[in-house]
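Of the protein chains in this complex, one is absent; all others appear in place.
The letters A, B, C, D and E name the chains in turn, as written, and every chain counts its residues from 1.
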Amino acid sequence: MQALRPVTIQRHFTAHTPGSVLYRCGDTVVLCTASLENKVPDWMVGKGKGWITAEYNMLPGSTSPRKSRERSGKVDGRTTEIQRLIGRSFRAIADLKKLGERSLTIDCDVLQADGGTRTASITGGLIALVDAVNSVFKGAPASEYPLNGSLAAISVGIVDGQPSLDLDYIRDSQADVDMNVVMTGAGRFIELQGTGEEATFDDDQLAALIKLAKHGITELTQIQRSALGEDWPW
Amino acid sequence: MQALRPVTIQRHFTAHTPGSVLYRCGDTVVLCTASLENKVPDWMVGKGKGWITAEYNMLPGSTSPRKSRERSGKVDGRTTEIQRLIGRSFRAIADLKKLGERSLTIDCDVLQADGGTRTASITGGLIALVDAVNSVFKGAPASEYPLNGSLAAISVGIVDGQPSLDLDYIRDSQADVDMNVVMTGAGRFIELQGTGEEATFDDDQLAALIKLAKHGITELTQIQRSALGEDWPW
Amino acid sequence: MQALRPVTIQRHFTAHTPGSVLYRCGDTVVLCTASLENKVPDWMVGKGKGWITAEYNMLPGSTSPRKSRERSGKVDGRTTEIQRLIGRSFRAIADLKKLGERSLTIDCDVLQADGGTRTASITGGLIALVDAVNSVFKGAPASEYPLNGSLAAISVGIVDGQPSLDLDYIRDSQADVDMNVVMTGAGRFIELQGTGEEATFDDDQLAALIKLAKHGITELTQIQRSALGEDWPW
Amino acid sequence: MQALRPVTIQRHFTAHTPGSVLYRCGDTVVLCTASLENKVPDWMVGKGKGWITAEYNMLPGSTSPRKSRERSGKVDGRTTEIQRLIGRSFRAIADLKKLGERSLTIDCDVLQADGGTRTASITGGLIALVDAVNSVFKGAPASEYPLNGSLAAISVGIVDGQPSLDLDYIRDSQADVDMNVVMTGAGRFIELQGTGEEATFDDDQLAALIKLAKHGITELTQIQRSALGEDWPW
Amino acid sequence: MQALRPVTIQRHFTAHTPGSVLYRCGDTVVLCTASLENKVPDWMVGKGKGWITAEYNMLPGSTSPRKSRERSGKVDGRTTEIQRLIGRSFRAIADLKKLGERSLTIDCDVLQADGGTRTASITGGLIALVDAVNSVFKGAPASEYPLNGSLAAISVGIVDGQPSLDLDYIRDSQADVDMNVVMTGAGRFIELQGTGEEATFDDDQLAALIKLAKHGITELTQIQRSALGEDWPW
Partner (left out) sequence: MQALRPVTIQRHFTAHTPGSVLYRCGDTVVLCTASLENKVPDWMVGKGKGWITAEYNMLPGSTSPRKSRERSGKVDGRTTEIQRLIGRSFRAIADLKKLGERSLTIDCDVLQADGGTRTASITGGLIALVDAVNSVFKGAPASEYPLNGSLAAISVGIVDGQPSLDLDYIRDSQADVDMNVVMTGAGRFIELQGTGEEATFDDDQLAALIKLAKHGITELTQIQRSALGEDWPW
């Protein structure tokens, strides 16, 4: 499959955080909220810079069978990897100096999971992030606006020997190679994580996957731009 | 205030659990999902009975300032109290023998908090519970249906000396006495938890609060019945 | 049964805390110690107020079979509920401003359990609390004394269809409805927690239970007054 | 000081465990309960042997200032050391084969601490252990009785250059060398733990400490024998 | 820099595991041990397959200042990511069916850290893995040998605008883009993880990094082959 699953974006889904987006991509549904605090973690105090971090979580009812809550004090390895990826990605487009001593936390809670939850969290999270940043910086000149540009993320993989875009759960389970790509709206790489699932891949396959991912990112960037409308900052 | 806040109920909000309800009550929004498993916890195996339990959680973006996730291995005391109350309430209307060796878990995730989240979890959770039970028992005769009747819950309190119904966050903070009442649709008590918040109350106040709560429960029962329509089992 | 179990109160049972009471009520035995510190928790510093909190614990040998210690980092839900109830009850009779920046911790360690351990903890804990408060405020005028009055607690329930007072373990297991009532010595409610144990109850039963509880509280207040003798502050 | 502090032993202090002893030694008070289960830990199943273990705990009110409960999931190192010592000591006098597939847990809860709590736990715990063993083996011939003999424990130390017996908290704090000795009633060593507290000691001091400890153990053994009276098994 | 740091491999460094390799790469030193058990984790029992997993750890003295041990129950996110990468990489070259119901654990303990510890763990761990596999499968025909071929890993990055191979700690800190590449000895990709460190990268840079990584992997494969000598299985 070479097409994206249908995407819908519902901004201001909840009211207590400056950014709140219900992001649907096929049957994957993620609630991304962006909270803003006028302080930074202890280890950053006094550096004159801000901080952006992310947390990722799947609600128990997002999967069947039900997924246990991660309350035992051990956050599982997959969750840790994903939320580190999300936070790192957002920081890559940010100028933390311009943010000032503020913290942004992007919470990505998966309400319904059907593959691609981490990339949906990033793509949807951007809208929440922009809404939260705009709550302070709306109308600031580009030289002072703390985000350098947009980003989006997509998964690609090799399924039945064919490069495939935006894998749902079934196709993801069948994939021999799985790659998550995070890119800026301007087409530069932020993260590239390709994994052979008990398999390996060669240069040609890598090239095909990257080409497909770029195609998806371009389309997602358009969707984000429409969703933000005149609030698109760049 | 003597009136309920406006309630809206969106059934089948997500698709991976047999029950899934987005329950709004004023500015409080709770996602209640009911998951069903064909097994029971270890300590119940072989008793020929089922089990119903609940978990309660506030998403980080549900409040301002942001609420930290309970991932450290310590679920806080308030959360524990609430989810025990929810589970106990549902079990009070259930006939676990009729359920057979099945488990139902009602997950109540607060997306937006403005007071009354525990009572919203119970009132909305009932719809999710019925939908989940109906996925197995739809059309069963009353003698085999594992729920004996409906229930609903409401908070009441004494604010500025006046009995008050369905407290939002502001009024809840001002209340001298806070009472949560869970009742069956038929008007019998399941739980009654009245607490003086650094205050005490007398018999007359108790009587007024109970009267007000009954009024609210009656109205909520009507709303539940409409929402379930022909799926109302009794 | 409409009578309280026999109560004995042994003050100053241990010597390292200003309050220390061995409270026996039938076969339930609780050691209540009240510790005093001249500081408050971090979140209260600078408010010019004190704090009262409680911890509840069952010793391993208090039950048969032996109860495991809660050392794993997870305090169980029942323990959490009980110690929150105890602390809240004591704060309801306190004027934390008059206490000044001091903390009182009431530790309720159950040495032998036979039902009613939470109400014994409250009723016995009051004596320890008064002894600890008197270690600083003995002889203070009522306008400066930080406790507004006494309190006591009792359990009531419906067993075999009959309202029943001060349930021991056996009767508690048989009860359809279980209610814990905390009241001031002057007869006002502090907490009312009624629970249908896989059952429900109606207005008449509620009224009967409350009447019985008031009777018990009156008697317990007399017993507390005797035990404190001339140290009774009000 | 060359004399033991006064010892009092109250058997059957609580009723839910076959052994329950309130042991006072000077101002140190320990409640030792011995629980019996007709099973062994998983790793011992099928070996035809029993198991004896111990837990040690100081109640919050046992010291001033109040000692925090060990509920965070981290049992502190001192507690761990002490309870391992107690369990090992009891196993040294036991014939676990004769015990059969039973477990004995000796819980030592310090109600009031004034030095020597670990040795009080062992000396008092023996009485609880014997009472628990007798609940099954009373009157068994020596060849089948699972305890080979009694034991007792005492602390000795060098304070102000002088060997000193049964240190209370003040003297223990001043001691340069601190030694805990566990011996059988028949005068053989079970454990010998001597520690220079930022100090060292020589052969003569070691000899003097051991002599003093033996003296104390002999006396404690007599006290234990009196307390058990005709229940003394050997 | 376009050259690898000097590598030395000391097999059989310790004696209690079938594979044990002290791997030095510049000033990075990792002890890789491969343990073999004749059983699989519970969730794999009865599938007729084996399992390979890895753990990664930095000793406290491996860095300056000293690194705290991860004993608090929270393994940090970086550690989790790394050990998941290592385990996944080894499983990509394995045929778990041929391994039979056996588990291999590759423990990678960093004794001295100077950048590239995760890639050193993989490259050195291969030798330990082969030694452990050979302890059972030495001389097996290729059709039965459970490893399909070798693998090695290397880090590359863009430092001062230049693609750079095998980054030590200093250069890694300066890198704008950091990429870890795991490839088979035959030149196929297993993992590709490229990250802009608060930066982004384009196609040309990606191509240059991949080329450099391939060069490094080829060289490391030769070093591994020499180290294993006649024990090289392919």
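By definition in this document, a contact is a pair of C-beta atoms (placed from the backbone, for glycine too) under 8 Å apart; a residue touches a chain by one contact, two chains touch by 3 or more.
Computed from a predicted structure; not experimentally measured.
S.K.: Name every displayed chain that the left-out chain is in contact with.
M.R.: Touch partners of the hidden chain, whole complex considered, are D, E.
S.K.: One chain isn't shown here. Among E:E81, E:D107 or E:D131, which residue touches it?
M.R.: E:D107
S.K.: Using the document's definition of touch, tell me which of D:H12, D:K39, D:K138 or D:R188 contacts the absent chain.
M.R.: D:R188
S.K.: For chain E, enumerate the residues touching the unshown chain of the complex.
M.R.: On the chain E side, contact with the omitted chain comes from 13-17, 20, 27, 29, 31, 33-35, 37, 55, 57, 59-66, 69-75, 105, 107, 109, 111-113.
S.K.: In the whole complex, what residues of chain D lie against the chain that is missing from view?
M.R.: 73-74, 77, 80-81, 83-84, 88, 91-92, 94, 96, 179, 184, 187-203, 206, 210
The rule we apply is simple: only the chains that are shown with their structure count from here on.
S.K.: Could you tell me which chains make contact with chain C and chain D both?
M.R.: Neighbours common to chain C and chain D are absent.
S.K.: Where chain B and chain C touch, do the two copies share over half of their residue numbers, giving same, or under half, giving different?
M.R.: same
S.K.: Write the angle of the rotation needed to overlay chain B on chain E, where the fit uses Cα atoms and the result is rounded to the nearest 5°.
M.R.: So the angle, rounded to a multiple of 5, is 120 degrees.
S.K.: As a quick test, compute the distance in whole Å between the mean CA positions of chain A and chain C.
M.R.: Roughly 51 Å, centre to centre.
S.K.: Where does chain B touch two or more other chains at once, residue-wise?
M.R.: In chain B, residues 73-74 touch at least two other chains, as defined above.
S.K.: Which of line, ring, star, complete or other matches the graph of chains that touch?
M.R.: line
S.K.: Throw together a list of every chain pair that touches.
M.R.: Chain pairs that touch: A-B, A-E, B-C, C-D.
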